[in-house]
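For this depiction, one protein chain was excluded, whereas all remaining protein chains were kept in their positions.
Just so it is clear, A and B label the chains in written order, and each chain counts residues from 1 on its own.
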Amino acid sequence: MSGVEQGALGRPDERVEGWDKVAGRARYAYEQPVPALYVHPVLSTVARGRVLAVDTGPARASAGVEAVLTHENAERLADTSDAEFAVLQGPHIGFCGQIVAAVVARTPEEARRGADLVQVREYAEEHDVVLGPGHPRLYCPDELNAYPEADTRQGDPAAALERAPVVLDRTYRTPMEHNNPMEPHACTVLWEEGTGGGSLTVYDSTQGVHPVRESLAQVLGLHAEQVRVVSEHVGGGFGSKGSPHAHNVVAALAARAVPGRWVKLALTRQQMFTLVGHRTPTIQRVRLGAARDGVLSAVVHDVEEHTSTVKEFAEQSAVCTRMMYAAPHRRTTHRLAALDVPIPFWMRAPGETPGMFALESALDELACELAMDPIVLRERNEPDLDPETGAPWSDRRLVQCLHEGARRFGWAGRDGRARSRREGEWWVGTGVASAVYPHFVNPGSEVEIVHGQGVYTVSIGAADIGTGARTVLGQIAADALSVPAERVRVRIGDTALPPATVAGGSAGTSSWGSAVVAAARALREEHGSEPGEGARARAGTPEDAVAPGYSVYSFGAHFVEARVHADTGEVRVPRMYGLFSVGRVLNPRLARSQLVGGMVMGLSMALHEHTVMDARLGHVVNHDLAQYHVAAHADVQQVEAEWLEGADVRATPMGSRGVGEIGIVGAAAAVANAAHHATGVRVRNLPLTPDRFLVGPRE
Amino acid sequence: MEATIILHVDGVRRELTVDTRTTLLDALRDRSGEYSPKKGCDHGQCGACTVLVGGRRILSCLALAVACDGDEVTTAAGLAGGEDGPHPLSRAFVEHDAFQCGYCTPGQVCSGVGVLAELEAGMPSHAAAHPGDPVEATDAEIRERMSGNLCRCGAYPAIVAAVREVAR
């Protein structure tokens, strides 16, 4: 930060809420100590059709039940333009696991029993829940998540592929996946009638209290001032808590049905598989045209994905291919099939995560075909300028990540031939893949800083979903104010505080931190270095936080050692190493946790994660944590993340870029590439379960 | 159907009225405001609800409260805030940043304390080549023993480091 003393930033401060979390004293949305009624939703069991009748009699007669909400008796919402929020507004069923009723009762046991007793008669229409290649319902979306264009083209890729001496044409598939934060989505809600048309208080598990307030106010026809949303601690989200979902609306409807009484709603783990988003499955055809020296002439990346008939979500899986490697001829396309499935949504690095699995696997395949080191291949295709926009890079150090990472990992001397190393019962291999993530600074956050008795209180309605935002915003403020961090208090997670954008897109610290710096400067400008009691200043994220004219991305390189059991095909990953270029690291302790956490989720994606839809019955088959496997302790051995030193002052006033998502991007490809090196078996269809490796040649 | 039970939670005697259907987890959270144990899955598939009962780690979501009448229950709050100061493992979790969102953390800490006792007692695990082998607090042993506690933030390497530090 120019002109700002640097003391707190770069220091590995412990999380300010660390002891609260270790003791379990940190309060999550459900854990408000208020006497409450409990809400238990009832879900549809057909994937497409309508509710013919709901018999609520037995439920209402059940002990402790206070109300049963159905589409026939629930309040009409003011705005149902977002179909995800149009809950209990009509009989239509758009997917299996949609909320069709909800029971309000005195205890959780009674609410659950009441929900069991609600008898919903459903009419089932024919459904389609499985994305297959060339699905007849494919269409081109008007825009993608966070990107305006579904398709892009430069040059003449078809002709270039025709001419290329070497052409690789492969199709990769990633399955439907679920975020599964450890804290189930939950809220504690109170509706109070009275002057001003009443007020709604919502303790929510969310990545953004202000966005939740806006959505709920709109849906319920309230002024934003009538709604307060509080979220002190959030038990993970990884995107799924980036927006309210149907259950928030149901909880609000339930609260409004029992004015003056708190209601609590916590989704069950099973319910989370249909109500809070997921990553779409993808079918990705990648074509690479190259010369024998590995220089790419053409890159074509065509993506097929699903979305829901209820609401469109278009994952931007090929956008990384637009800028990753140099090639004069390039094309990306995205096609969606609207199926009778739950609504897909953000899951950690939407787009980049599945897209880079395909692209980085394809690069590895091309390297094998050319008998070339995969690092050299990437280096040969390093673009001087952003190939999509022609803009200069703010800080592209991919090659340095690859080279320095290779050195630290011990890549040199690797025998590039697959199936060349055996230790006891295990085939051993190593793999590499690049990582990338765009830099975003979202407009719309504001920070207020108030001075009192030597302490500066920094207020912003931001969210800490485990990133350490509370801690790092304090460090930013301390340096921006040139005071010790002990003299800074940070208040977040409440719409009573100034507006803040969502904790998403790895943009939280960048967006909110830029506003913190602006507010600190305003305070110093207005009140000097010795402000009086109650001195305050407020400022928003500057519009020019990111220097215009530059292409701003983070980069990284993953290195993986994989072992595949020769008899059983079990895959073990003894070593993962990631070297990243993410601008200036503001708090190494917290940044390392996020980068390692992303890599672990990438490992989990590679080895385990796979949501299964039942084609006949239309439901999610493996809707719990015993069947939807995420990596457990035993799957995660040595995982290390490091970064290149340096600051990117074009990215934010702090010189930092985001660290929340880049760790997952490319990780699964590095694992699959290592497993191929170990065994000679190329898995293009995640996850890498043991059966995939039973097909290869046996000893 | 209701029943009255006594629980000793972190050294405090509590008399609670519960439904026979109430789990130990819900008795702690919904009926006595002890929110330290977390509900992550409610089916024994994640470990977030782990508490120590009589010093042994169990999943409170799969124990009926009525069946725990008279039991001594220790939560992560009790471990962090004991009379003799915090448990060394609680401190190690903070120092190693062995968590992010913090939701699985109380269960990880309770499970870790259970693991320390099991290692001390020489109980075998799946990580050993042979069940008869002597037990050592290797990383592989700790990982295997902690595998019933999922962490979606991926703090596993730091959690293992914290347990290892206290085990040695």
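Here, a residue touches a chain if its C-beta (ideal position, glycine included) is under 8 Å from a C-beta of that chain, and two chains touch if they have at least 3 such contacts.
We take it that contacts and distances are computed from a predicted model.
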{"item": "Protein name (UniProt record) of the chain left out of view, among \"Heme exporter protein B\", \"Xanthine dehydrogenase family protein subunit M\", \"Nucleoside-diphosphate-sugar epimerase\" or \"Aspartyl/glutamyl-tRNA(Asn/Gln) amidotransferase subunit B\"", "value": "\"Xanthine dehydrogenase family protein subunit M\""}
{"item": "Which displayed chains the hidden chain touches across the whole complex", "value": "A, B"}
{"item": "Per the touch definition above, residue among A:425, A:486 or A:525 touching the missing chain", "value": "A:425"}
{"item": "Sole residue of B:59, B:79, B:151 or B:166 that reaches the chain not shown, by the stated touch rule", "value": "B:59"}
{"item": "Touch with the omitted chain, as defined above, among A:340, A:635 or A:661", "value": "A:635"}
{"item": "Interface with the unshown chain - residue positions in subunit A", "value": "43, 45, 63, 96, 109, 112-113, 116, 425, 567-570, 572, 607-608, 612, 614-617, 619, 621-623, 626-627, 629, 631-635, 689-691, 694"}
{"item": "For subunit B, the residues touching the chain missing from this view", "value": "1, 3, 19-21, 23, 42-44, 47, 50, 56-59, 61-64, 66-67, 111, 114-115, 118, 121-126, 128, 130-132, 143-149"}
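Criterion: only the chains that are shown with their structure count from here on.
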{"item": "Cα-centroid distance, subunit A relative to subunit B, in whole angstrom", "value": "28"}
{"item": "Residues of subunit B that touch subunit A when the two form their complex", "value": "19, 21-22, 26, 29-30, 33, 35-46, 48, 75-77, 79-81, 86, 90, 93-95, 97, 99-106, 109, 127, 139, 142-144, 146-160"}
{"item": "Residue ranges of subunit A in contact with subunit B within the complex", "value": "14-15, 17-28, 30-31, 33, 38, 107-110, 113, 179-184, 233-236, 238, 266, 268-269, 465-468, 589-590, 592-594, 596-601, 604, 624-626, 630-634, 636-640"}
